[in-house]
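Take a look at the structure set out below.
Shown here: the complex without one of its protein chains, the others still in place.
Showing subunit A:
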Amino acid sequence: MFEANRLLGELTITLDVDVLVGDYPDRDHPPGTPEAVTQTLTANRTTAAAVASLRAALFDMRSGNDEILALASASPPGATGKPSPAHGRPPADTAGVPAPTVIPIGTADLRDPLGAARELDRLAASGVKTVRLFPEEQGVQAVFPSVRHVARRATALGLTILTGGDVRHFWQPFAGLGATVVFLDTHFYHLGDFLVAAADEPGFHTSTRLLNSPDALELTAAELGADRLVYGSRTPHYEPLVPQLRLATSGLKPDEIAAVAGGNARRLLGVTA
């Protein structure tokens, strides 16, 4: 009755911008080990993932970011997965399926703007091209000076920014900087606010994760262009199948679906391999 594969067709996610390793200490599940996350992504036909560290987000930027850099170094393209009981598309046999390529995403802690700026410098020097911000997890509001400070520094370094937070508030500290930003938490309730903000900001993009109304993807494509949409799942904390189904069954054209499924994100994050 609930046959996802039939609806998904040939959809392949060539880059998921919203993947985390590590754990939330206030939650019992799901497991956030690199192995478990990789299995879930593989089971959901995801070939590359922009991975950030909850250790970096919640506790210590530097060691968490180093964890991500090591993970990326250890996961060369073409490694194969194992049979998986992971969440996601149920019956897929992942044996022999290439494991997803890990794109390292740095994290800047908004609770420490001076330390965040130093960490951004270090990350950029080490070749990281994208930084992720966790304002909700860190109890940081959009009006805090820290957010504007980090936004300016990241933009000056040429980094793409992935940020959580309510887009109705968090558009503001990134406006007027020429920043390239992906808003990871845009809910379709707030799509109108994103559309009017992004109309003035060509660098503003949105994750599709919570754009799960019947016409949010189509409306965004019509108003701004499908190149402003990037697939994000928040694996392993959300079911990847949901945004995949929404995308696969959308009214977007096949080339637009492919772009949203990873092409746009690869361009924004500077992924060439």
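Going forward, contacts are C-beta pairs under 8 Å (C-beta built on N, C-alpha and C of every residue); 3 or more make two chains touch, one makes a residue touch a chain; residues count from 1.
In this text, contacts and distances are computed from a predicted model.
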item: Per UniProt, the name of the complex member that is left out, chosen from "PorT family protein", "Amidohydrolase-related domain-containing protein", "Pyridine nucleotide-disulfide oxidoreductase" or "Osmoprotectant transport system permease protein"; value: "Amidohydrolase-related domain-containing protein"
item: Contact with the hidden chain (one of A:30, A:98 or A:225); value: A:30
item: Residue of A:97, A:157 or A:219 in touch with the missing chain, whole complex considered; value: A:219
item: Hidden partner chain, residues of subunit A it touches; value: 1-4, 7, 29-30, 87-91, 187-189, 191-192, 195, 210, 212-216, 219, 236-246, 249
